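A quick write-up on the structure given underneath.
With one protein chain withheld, the remaining protein chains of the complex are depicted in position.
Our next item is subunit A:
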Amino acid sequence: MTSQETASFLKGEVFFCEAEREGVTRKRMAKEAVKYVWEGAIPLQIYLHKSDVASHPAPPPALVLAPRIGYLPLLIPLIKPYFKDSLPPGEDSIWFDYKGFPLKWYIPTGVLFDLLCAEPERPWNLTIHFRGYPSNILIPCEGEDSVKWNFVNSLKEAQYIINGNCKNVMNMSQSDQEDLWTSVMNGDLDAYTRLSPKLKMGTVEDEFSRTTSLSSPQSGQVVAETDVAGQVKTARIPVRLYVRSINKDFENLEDVLEIDTWDDISYLNRPVEFLREEGKCFTLRDAIESLLPEFMGDRAQTSGEERSMDDTEEADGSRETGEIKLVRIQGIEMKLEIPFSWVVNNLMNPEFYLHICVLVKAPQR
């Protein structure tokens, strides 16, 4: 597939046309999607904060390609050489900001970008600090160890949600855990694909695979409880939802005002209860609705989708219930009708969490 095909595939357009294709092609496309996610990266232009500049002239910004599924502190070994000659003496306590807004280092880089840049900015201009860590706002970061601990902790939590216990992660040998972490740090999908089956994460069948009787579910998918007859009923899916709420109407994303504080973002770390009903497909819309019922009332609309005849009535409805303007996962603007199982199986992060960024227009109260 060309990258353009891959891109429109992931936007769900090609996906629905492909529904009639044979299983082999679909399996290949799914592998492409995961590869696309792992290879996703954001170009960063990183400036040294002026209070940390002890040289004249100030050093030029560092240009770094940051993996979407990675974390900012892991980039420090790449960035520091640019600036080490300019730093004042003393110990480093490194943190990043975007237009003055301190960045939470334990959120994957791609998610930060999708959430904070309503209109994607390329390169993404960030500022790095080596002093003055805002420890009243950010939890401390002791380099790679902290990032790794955060990753393993999230993995345990995800496994608990999916399997009902985290014993597989806990029982993993030290060297396997190390290797798994290293594969994520290095963006090595092959190594990760070899190691992740050891986690024995349960699986959720892709709802399209089921209807065309594809072979067994692929590794790295997510699980369901079965009842006596073996019919899949419900599953819990690890989701982290980041909601940015805008009070005013806007035409273009670039008109969206900057965020001042993390209090402007609602963060929800809550599993989605995935319901399997015969003849019905559980969509991304259903998943988000279960987490944000206020925004998905009967008359709530999503921008860009077809509106019904009585527009004025719809407008009143959305004023009461709020309106979802945008849903972004791995940098892709999602159509809400996509089967949630596909989204989960293809777009989740290596720790088995699905990170969803949502831009909403707040309901008028």
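By definition in this document, a contact is a pair of C-beta atoms (placed from the backbone, for glycine too) under 8 Å apart; a residue touches a chain by one contact, two chains touch by 3 or more; residues count from 1.
Note that in this section contacts and distances are computed from a predicted model.
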Next item on the list: Using the UniProt record as the reference, specify the protein name of the hidden chain from among "SCNNG protein", "Translation initiation factor eIF2B subunit epsilon", "Ubiquitin-like-conjugating enzyme ATG10" or "AP complex subunit sigma".
Entry: "Ubiquitin-like-conjugating enzyme ATG10"
Checklist line | Listed residues A:Q45, A:N168 or A:S245, member touching the removed chain | finding: A:S245
Margin query: Tell me which of A:R68, A:K104, A:H129 or A:R276 is the one touching the absent chain.
Written below: A:K104
Checklist line | Where the unshown chain meets subunit A, residue by residue | finding: 104, 106, 135-140, 149, 156-157, 160-161, 166, 238, 241, 243, 245, 261-263, 266-271, 291-294, 362
